[in-house]
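Of the protein chains in this complex, one is absent; all others appear in place.
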Amino acid sequence: MNTDASPMPAAPDSGAAAAQEHTQPRVALVIGSGSVKCAAAIGIQRALARAGIGLDMVVGCSGGAIYASLMAAGHPPEESAEITQRLWTREITQRRNRRALLQALAPRWMKFRVEQFGLRDDRILMTRLEEAFGAARIEDMAIPLHITATDFANGEMVVLSSGRVTDGIRASAALPFAFSPWKVDGRLLVDGFLSDPMPVSVAVKHGASVIVAVGFESPYQESLTSAGRFAFQLSSIMSNNLLKSRFAFQSLAHHSEVLAVMPAVKQRIRLFDTAKVPYIIEEGERAAQEQMPYLKQLLARNAPASLEA
Amino acid sequence: MTGPVPAAARRRPRTALVIGSGALKCIAAFGAVKVLRQEGIGIDMVVGCSGGCFCAVWIAQGAGDADAEAARFSRGWEGSFDAISYRRLALACLPSIAKTDRRFALLDDRRVNAAIADYVGERTFADASLPLYLVATDAASGEKVVLSDGRLFDAIRASIAIPLILPPWTVAGQDLVDGGVSDPLPIDVAMREGADVIIAMGFEEHIEGARSGLLQQLLHLKSLTVNNLIRSQYAFYSVTHHAEVILLKPEFDRPVGLRALHHVPYLLEEGERAARAQVPYLRRLLGLAMQPTEVG
Partner (left out) sequence: MNIDIHQGEQVTVVRITGSVDSLTAETLIQAFSGQVGSARILLVADFSGVEYTSSAGLRALLASLKDARGLGGDLRLAAVRPTVHRVLELSGFTSILKIFDDVPSAVASYAGAGGAAGAGR
């Protein structure tokens, strides 16, 4: 357990140094929302490393922001897996925010403030994030990092390319009602998945050549036995339609390839099933492995001319 | 290729009107259509989703006076959303006792059904003079379902079945709900049916400034998602269509709830305004096939 005040050391990634010479990032990894299923990204990182392909850019949304940040900080796959196990446990959402409960029941009397409203106490989450990332800043990461959240006021996607990593993740993973929205630079932010569950557009905007994207659909309910479940079902349907729609657009808008890695996670994974992380990583690696031959061909073909600044 | 509609084709571009979901806001479509007709812009095909079905059906049946039709529509709408079914509300709150059933709904739909029946009677799609497509959503899979035959009543009732407000409607053995759940502005239907110029009228949900409670927050988040979905779908269709998708999107300055009939004049006005903003380009675009190309 790292007890230093300084953040985790950033180990340079073999591909990153070479990439700096080019105007465009060659390979970008986009990790969409999916809570602990996002660990599949570690498997993808492994597959890329085995193929000798370095990452030049990482984008993370919601749960994916944690993995994106770990990778950007330079942690090799095994370390990321281990840190995740320690960071993301059930205790994070165990403490109820009693004040919030009262606010929900008697909004006017208890002065309901949407900025503060979250049914879960976020202190443990913040402590864990600080243990993992300390005072690390997004703009100082070894691999360029971008974290996406959603502007609570108008629903627009907000891309955080600077600032504290802990703030970025806390905002990006601010699951509505579970955790309160998070203020960054004067803007109230919530979970990134509300604007785009898998923000490939960020990589497109930065001119990345090949984009590897991993994301997950919101799970459907096992049975619709109450209006509450039905409401969640609707929410999942709409989120998934948004995911597909955004992905379709982004694929068309991109000048090169967007490779969607779809791990076959057959078991039902609940929010804190970190025991299943090794299985998820394996499936992520397996799914990524299938794309490696084509990815290599693409990189060989698209070797960009280096431009003088 | 991304070129313009070739002048050499010399045929009038097939023009579709797509009216998306938006509950009562959809009445603005009557105002928009009034302007389009005044400007001589012909419609060859209509697609309606949720609240947009009423205007779509009216156009497909030959479209008389827009203002009179809007008034008729308002009268039918009035009172349709008043009858809350307390039995259903109670069932919705008792998860362990309620049956595994997708039929949760706050409203008793008898008045809504009577209003729709008054609007279209027993008429079918075959009675329409223009190709007409109404869009609903499969309650089980969340997928889009396009209705283009059978009774208009069934299609409209299915397409407006707002989840948790109205019960789903079964058509040909399929449980259907609000078309807006799968696609609030189904431009792709017009694309698939061969339209060149697609005039798409979409209605974003109003985003409130102050949010004072849990329910408001829930509705707020739902509105953000719906608006993002509308934009995302529109972006995708714009980029995949071979010709033109023209968006008519009124910018309403106020929330318009299901019962806000007092806003109807305002809604009609904003619908007219949104159409007028696109008329100059529409006229140029549709005139293209009839005149030699000019350098712009």
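Just so it is clear, A and B label the chains in written order, and each chain counts residues from 1 on its own.
By definition in this document, a contact is a pair of C-beta atoms (placed from the backbone, for glycine too) under 8 Å apart; a residue touches a chain by one contact, two chains touch by 3 or more.
What you see is a predicted model; the values in this text were computed from it and never measured.
Engineer: Where does the absent chain make contact, in terms of the chains shown?
Structural biologist: Within the full complex, the chain left out of view touches A, B.
Engineer: Which of A:Ala253, A:Leu271 or A:Leu298 sits in contact with the chain that's absent?
Structural biologist: Candidates A:Ala253, A:Leu271 or A:Leu298; residue touching the omitted chain: A:Ala253.
Engineer: Out of A:Gly163, A:Gly207 or A:Pro278, which residue would touch the omitted chain in the full complex?
Structural biologist: Touching the chain that is not displayed is residue A:Gly207.
Engineer: Contacts of chain B with the missing chain: which residues?
Structural biologist: Chain B touches the missing chain through residues 2-5, 231-232, 234-236, 238-239, 241, 243-247, 249, 281, 284-285, 288, 295-296.
Engineer: Considering the whole complex, not just the chains shown, which residues of chain A touch the missing one?
Structural biologist: Residue positions of chain A that touch the missing chain: 20-25, 144, 157, 161, 196, 201-202, 204-205, 207, 246, 249-250, 253-256, 304-305, 307, 309.
In this section, only the chains that are shown with their structure count from here on.
Engineer: Could you please specify the touching residues of chain A with respect to chain B in the complex?
Structural biologist: Residues in contact with chain B: 104, 107-108, 112, 114, 117, 150, 153-155, 176-177, 190, 194-196, 223-231, 234-235, 237-242, 245-246, 248-249, 252-253.
Engineer: Mind listing the chain B positions that touch chain A in their complex?
Structural biologist: For chain B paired with chain A, touching residues are 92-96, 98, 100-102, 104, 142, 163-164, 181-183, 207, 211-214, 217, 221-229, 232-233, 235-236, 239-240.
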